[in-house]
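Only a single protein chain was left out; the remaining protein chains are all shown in position.
We call the chains A and B, going by the order they appear; numbering starts again at 1 in every chain.
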Amino acid sequence: MLEINNLSAKVDKKTILNGLSLKIKPGEVHAIMGPNGSGKSTLANVLSGKKGYEISGKVNYDDKDLFELAIEERAHRGLFLAFQYPLEIPGVNTSNFLKTSLNAIRKSNGKKQLDALEFLKIVKQKASELKIDEKILHRQLNVGFSGGEKKKNEILQMSLIEPKMAILDETDSGLDIDALKIVAKGVNALRNKKRSFLIITHYQRLLDYIKPDFVHVLMKGKIAKSGCMELAEELEKAGYEKI
Amino acid sequence: MIEELNKNFEIFRKTYIPKLEDEKKRIEAFKDFEKSGFPNKKLEDWKFSDFSSIISNKIENIKVSLERNKNFKFENFIKDFDHIKIFFFNGFFVEKGEKFDEKKGFNYVTPYNGFKRNFSKEGGFLILPNSNNALESLNNAFFTDGLSIATKKNFEFKKPIVIYNIFEGSKKNNFFNNKIHFVISENSKLDIMIYNINIGEEPIFFNLKNTFYLKKNSIFKLYNLSDFKKNDVHYNFGRYFLEENSIFENFNNCYSGGFSKSDLVCSLNKEYSSCFINGVMLSQDQNHHEIKTLINHNEKNTKSYQKIKSVLNHSSKGVFQGKIKVSPEAQKTDGYQLSKALLLDKNSEFDSKPELEIYADDVKCSHGSTSGNLDEEAIFYLMSRGLDKYEAKKLLIKGFLTDAIETITNNEIKKYFLNKLENNINEHR
Partner (left out) sequence: MREKEINKLKDYKYGFTTDIENIKAPKGLNKEVIKFISEAKNEPKWMLEWRMKAYERLKNLKEPNWQKPKYPKINYQNIYYYSAPKGTSNKPKSIDELDPKILETYKKLGIPLQEQQRLNGIAVDAVFDSVSVATTFKDKLNEVGVIFCPISEAIQKHPDLVKKYLGTVIPITDHYFATLNSAVFTDGSFVYIPKGVRCPMELSTYFRINASQTGQFERTLIIADEGSYVSYLEGCTAPMRDENQLHAANVELIALDDAEIKYSTVQNWYPGDEDGKGGIYNFVTKRGLCKGKNSKISWTQVETGSAITWKYPSCILRGDNSVGEFYSIAITNNHQKADTGTKMTHIGKNTKSKIISKGISAGYADNTYRGLVDINKNANNSRNYTQCDSLLIGNKCGAHTVPYIRNKNSLTNVEHEATTSKISDEQLFYCNQRGLNQEEAVSLIVNGFCKEVLQQLPMEFAVEAQKLVSISLEGSVG
């Protein structure tokens, strides 16, 4: 699904990712942990195509060179990023945004566009499954949302889009336990043999609910250690210094 | 009025003691003035203040000041904070009190004493021809004295300079034109207060042009305070040029009588320069104050901040015209402007024109302007806590204006202004 080979990224000549390699097969859930400034968010941004990075290395996604695809093309091909800080767009109705997004992706995959009624049915169902208050659909996109609401909105979008490869960038930070469960539920409901996840987090907390197949530690721009759940627990106890 | 000025100009040319090396320029400047006359409300810049009718209502016979008098009586110095004193009396520099010496961190020159020493590359007192500002032309034609100071590099002044402009308005002496010109050199730091007082019986017209150059990494704070009477007229034309990483702070107090207009043009010419232009008006008795600003953001990463608070009572008038102009080069500009006014009686008026002119797309600019009355609920709340209505209003006005004064970063001067405010509010009926 995703194969990262010797990936480096610089911002203003400062190296942030420094020869990172990682392979994610279909159906796998990988977690990346790491201290602040280790390059976690940069990895998520680079994979989804954010501008402003000087990149070297190779990333293959779904048998394509990822870097040849525009941001929206990556999205069309099933790459989804749940933002650490979802953007506020004043005046744009959340439900309208979700519909526009979903239809843009469906269109590129040759699927039928959903009309307002069909869409509403689906989105309401997803929201109720995730126990997300429907009211957010009628509000302006992320405007005045609490941190928890913004993150839940990201998970709702993920559930709607049903991506092939979802990257969650510190979706758990700043969430209370109930919101955390919603995030985990969203991920677990989508887990299957074909779909992959890359979960970026600072704490073990979320992983208790998601149970990843692999855990990696990112330090100084590369993977310093890989393992399974035990590694996460170890980190929680001993911290990052020992690695 | 123009005819009178014409006579004045003839007398001035004959009797002004330092040889007029720049006589030609002065004649030209006077012609410029004659052509346009005093500005009236047809001009966009004077839309809310018809200077032409203001001056003719207030000053009967205009008489340019030519009398140089060292022996004036003035004891009313500011005692609240330690400062370097500079005096002007009736428009002439007076060497009194403090002796300047270069150890104090600056060189100075006044045109009356040393005009021949042409000291400034940056224009100084040089008269720039073809000003399209009639009052600047008038100042160019008539200016009698002034002060030019260049601070030493890397010098930090420990105490502020207060420039006392003392006037004894009389029938013989009522028209004063000065220029102040400062270069704040690299890495130097200076605070100045300009304090204008009319101790005479008759109204005056004080026309001041001031120019300040802020060099790299300099910090300059300029505070204005006037103690004028009901019929005094004051025009303060300030131009400020900021270089890299320099900071300019300006605070204007408009408490006093008569008409005053501060016309401030601040050019942020180099990266990371920033200016803070704030002020308060507390007007009564048909006084009329105007603050007009133009901030030119000419380079990227520049910042401007303006906050003007006004309280108007007893048929007074307040005007704020503020413009933020962002040139195409000035990406990442941060411009902010806020004007709030309280109108306390039915004959007062507040006019504002907060303007944005923006040619760069990656900028953050905003302005806000409100005018209205005191919050009735707040008055009610205070009264329910035992204050009478008058006390409650006073408290709210004080809070309203203090908000602007709190922006002052020189703590001694802030304290002084807060005391002034307190006194003014107590006098305020």
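Basically, a residue touches a chain if its C-beta (ideal position, glycine included) is under 8 Å from a C-beta of that chain, and two chains touch if they have at least 3 such contacts.
Quick caveat, the model's predicted, so the values are computed rather than measured.
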Contacting the left-out chain in the complete assembly, out of B:35, B:73 or B:346: B:346
Out of A:39, A:86, A:186 or A:221, which touches the unshown chain? A:86
Touching the hidden chain in the complete assembly: which of A:76, A:202 or A:220 does that? A:76
Residues belonging to chain B that touch the chain removed from view: 44, 47-48, 328, 331, 341, 343-373
Missing-chain contacts mapped onto chain A: 48-52, 70-72, 74-76, 80-81, 83, 86-87, 89-92, 97, 100-102, 104-105, 108, 140-141, 157, 161
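In this text, only the chains that are shown with their structure count from here on.
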Cα centroid separation, chain A vs chain B, in Å, comes to 57
